[in-house]
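Here the complex is missing one protein chain, while the rest keep their positions.
Think of it as A, B, C, D and E in the order they're written, each chain with its own count starting at 1.
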């Protein structure tokens, strides 16, 4: 079979048949809760943690997925099993979960009108396009702070993974004026560093790995992994607000994200961080992480044909 | 033919065939720009104004629709012509335009990878479900100020009509705890009144009709119409920040929105505004507006079978 | 009779018998709504406006006075009539209205517990102690901006006259470090000028009289009078945010307040405003106001024995 | 004697004779500093800590109580002794201290005018109305986040216990629209969780008990007790900003307050916290606390006739 | 005579001899108040307005220039007369005034220590380097909004022209990452458009010329001139907050600044404003302005040899 399955509205369907109605709240409101997990050697990594975070997001957003958490885990495993069956061993899957409140009656014509909205629940996979991130590991990532600010928690709490992401789209448009390969690092309304549109952001400075305080960020599972690795390595891991000055003068900086785990950030707003090259702390962390998952994370990403630079 | 057309990716297709890929930025990012227009007697009202606002939103969001503004107007007219052909005379259409940056290559597998994203552009219609708003005119609207705040312009400018609307979804969930029929009236980060998820909000007080200042709201075409009507009626129309106190002590208050034009707000947070009934200024405005469009706006909405209360 | 009457909980009682229980919400929570009116020649000035503002404050605070607005006006007139009967003609009364939610059941023991709280409603008068304000007219007022900020409208709207005034007490303590006779002029959280604890604040600059925008201030009846007088004098009256710079560089500045109408502000933070003396615009306004009320406002205040400096 | 004593202006008087003048700053300005202590078995609990906090509040507010701290402790002990003499053993007293700057000369007529204001200092007791809080322990508390925000420290520092509490009154009015038995949990201006009008708020999550950071809350003596109990139980106690998301997804949540020590919060904005029932951490803490004070805290509160629901 | 004069500390000295001590507050604190005026045909333009603004800034900053305003005007005229004596007719002078609190005693060793600081007052001129701004009129200006925000008025009021401008330096460094010729347009802390480091910023939209509200900007004398010209042209001139959206969708936009009067802004953040070319309103304003000063403003600037692009 050449086409992956998608689990949509209670059924496994062929990906090419997986569509969302234009009346769905996911299209009309962006009121979608989501999460994303990946495999290592075709085995999902911390799937339970991702599912738990997904259900926490759903509770906050008051969107009840039609499946229990246990059922979701089961379907997820099944979907990964099916979609990785014919996958080469050096390819990995991302698993995406999302749920919206369902189709909007006003838009849909709403003939009946009596019943409640039924949530649209979907799980699908895609092959991790490693070449998108190869240049992260060869050149390092350039982050840019645009004038657009991160949405504050009294509007939408960044601790939920949701799909109302216009501010990130806008941030990226500004950022790409500086460098088409750069990644937006949004500040909060008070000028604190937060996260990027697709990853958490960490700095290594004064023998501490520092994460922005929880108020402004998704509680990243990769960050949690980093914290555990720090513990093993005897490196202090702390959470506190920091600012652009601290990034400029950090020893190293990283993006932490499910698809590529941990990538070196070597420039901010055109200024080199440290010596402008991926540093030893990155390698210590990635080596330990690689041991945990039984494969060389960086090698898997970079051992492809020619790197690709447009990282959207 | 019993099914309306949808204009999607350059073609008129049957509504039941109009789907969005689960990899589209409209689903994944909520990075969609939209607008909505309605007909009176099957003739679109201020379509040019809606299209102009749509193109201003697109420019801000740096999403280039594949059609020029002139082409969009042409297709819109054609779509309305087609979809209202078999419509009873007392039914009206809403016309929706939206555009997203297109399918995300990372999610879609990104086989080619070379080319740019192609915007997903769609126009569709739906029959205005007047009975959703009947109770607005019989009972008046109850607005509630939730603890959730409106997204500020340094994150996403509220002057664009976009579909990253999770904060509105969250606001409505809170609001419905007070009254399942109530409508959220979000405050900005400084406690100023802004707008509701589907309409502008106006107060009539001290012989002025007051709109919140432009920084916090969509520049409503219905509000622009109200301003013109005020001019004819010799009523002052002003824009300035105001707060919940001013709503509580207003003479009248209104929702201004394309589908139902202008509806009376008779309660805020459980307190009656004025005498708690739709007031004379509302009627003066709606009468004049009805004259303009050649039909009785309120009668058209309310002359249906039994009202409906769940106003989502 | 030598003792004034107080109208308390529905009865006229002698002032010395007018007490509030220590369990009353006015004592325990400061959750009291109030207003204050004065007489000219023993006739209350704009009493209806004060009563209307009082009822707007009550509605906002959801405290329902036991009397209707009409009854309140009647009792107020009666109280002034009684208490001014034996007053010398050159003395004037202040009339105070206040209402609290009533006695708190938890604190009071709350034997019954079934019934609702009964609002504590009181009207009383005091002879205007003109000598407190004499030095305002001879020396001018010195305003100081303390580090304490005005409470913003999303906490308690300054448009209601209420008695949770600890921030004003704190502000005055700081201000008196600079000058024991100075009056606190609080800034809002963004550094805009607001009002003083007992008056509105106005500047005269570039042939405009400017009031801070409505968001930060009590809608003063004296300010409304000034606006009317400006109209007669052909002086522009506007409302907009301004900052300390504008006060420092104003031509004149004023306090507007019911007891003394309009007083010159001649210093801010130790710097002279204009030439540091009461100016011609003040006199034009006060002369016209005096005409309106049929007596010389400043003369009445200043024709007493020795001025007094501690203006609390 | 059937009537409790009140210590007012230097004397023990019968409660029915304890009145505050309508000219007192406590009535006119809400500029009152207060504290509240309770007894266990008629013995005051941590009275010294309450007195120390009271004197810290007084110093901040620059209101000097006429008694030294040592004298206050003595009078407090005496008052409790007197007022608990005829109290049944299963009843307990609350002891209230408060001080205002005294009677306002302008309002009082201010005959003399020369002297300084004399602070009004009062201590009184009331029998703890346990039945008000019974439903906290049977059903759990429902907290609601209103649109009203907590007063920030640059206006009045929440670390002082004062009686300018209009914002809490307003918050409660909004909250009761959702649930007449719910308790307001105000957010700060940045959307962080703070406290309720009568208690501190804590969450238990990830094996930590978390208190909001000190900037936004009264430094609760019950919270200090909880911190000590945590120490004994080997549970981490930390202070940091958190948001509504964290409450929604907490394992348990609590109100900490002098009268009832620690009560379970089982709902926020209509959503169950944990399984929506009082949890095991609550019981561990209350059991240990009960041991400390030599009586079963919950039993004492709940072993009364029929619960009462209006919890003001 | 080949060298211009500088008026420094009370004397006319040769420019090459005009130095500031490294202990001066202007070097150590940036606590300098300044202003800048230019000539048309060697006659200073609105010199009195510039001097008046300078003295308003000085009063705010509590730095007393050693000369009265009248003396300053006299010296300024003399300096212009001297320094333009040998200037070709098509060259013009800028006149700079500045004053600092003087030399800091701690740094200077402060032998005596008794006396007060003596302000350092300086006036100097420079030939307007028109070629720096030629490309403004040929290509239009590109403005960029950096992540750095404008200093708010509760720190330093932007209404004073002062030399603590590090935030502008930082803003420009960020801006030049996008385009080395672009000019920083800083937002305020709430995301409103303010000004650039060297000019006011105006938009023309909906037949109004709009200036940001006064709270955030230097009260530009060029802006005042534009307001007067608008009056003559029958164009509305208003002041209100606006945001990046409004600039993107404006008809035209301008920089208003003493050296070059009014320049077209044709791009913001890479997006064309209007049709991306200098527009007709600019020319109407500059033509009228040119009439006023009796020479063609743009011609004078652009009629030089080859344009220059690095506009610092």
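Methods note: contacts are C-beta pairs under 8 Å (C-beta built on N, C-alpha and C of every residue); 3 or more make two chains touch, one makes a residue touch a chain.
The structure presented is a predicted model; accordingly, all values stated were derived computationally and were not measured.
Novice: Which chains here would be touched by the one that got left out?
Specialist: Per the contact definition above, the missing chain touches A, C, D, E.
Novice: For the chain left out of this view, which of D:154, D:207, D:236 or D:275 touches it?
Specialist: Hidden-chain contact among the options goes to D:154.
Novice: Among E:50, E:135 or E:167, which residue is in contact with the omitted chain in the full complex?
Specialist: The missing chain is touched by E:167.
Novice: For the chain that's not shown, point to the residue among E:154, E:251 or E:287 touching it.
Specialist: Touching the chain that is not displayed is residue E:154.
Novice: Which parts of chain C are in contact with the chain that was left out?
Specialist: 144-147, 149, 174, 177-179, 187, 189, 191, 244, 269-270
Novice: Suppose we count only contacts with the excluded chain; which residues of chain A make the list?
Specialist: 187, 190-192, 240-246, 248-249, 271
Novice: Even though one chain is hidden, which residues of chain D still touch it in the full complex?
Specialist: Touching the chain left out of view, chain D contributes residues 56, 59-60, 62, 152-154, 157, 159-160, 213-215.
We take it that only the chains that are shown with their structure count from here on.
Novice: If you average the Cα atoms of chain A and of chain E to get two centres, how far apart are those centres in Å?
Specialist: Result: the chain centres lie 46 Å from each other.
Novice: Roughly how far is chain B from chain E, going centre to centre by Cα mean, in whole Å?
Specialist: Here the centre of chain E sits 43 Å away from the centre of chain B.
Novice: Using Cα averages as centroids, what's the distance between chain A and chain B in whole Å?
Specialist: Taking the mean C-alpha position of each chain, the two centres sit 32 Å apart.
Novice: Counting only residues that touch at least 2 other chains, which ones in chain E make the list?
Specialist: 187, 190-191, 244
Novice: Can you give me every chain pair that touches, using the contact definition above?
Specialist: By the stated definition, chains touch in these pairs: A-B, A-D, A-E, B-C, B-D, B-E, C-D, C-E.
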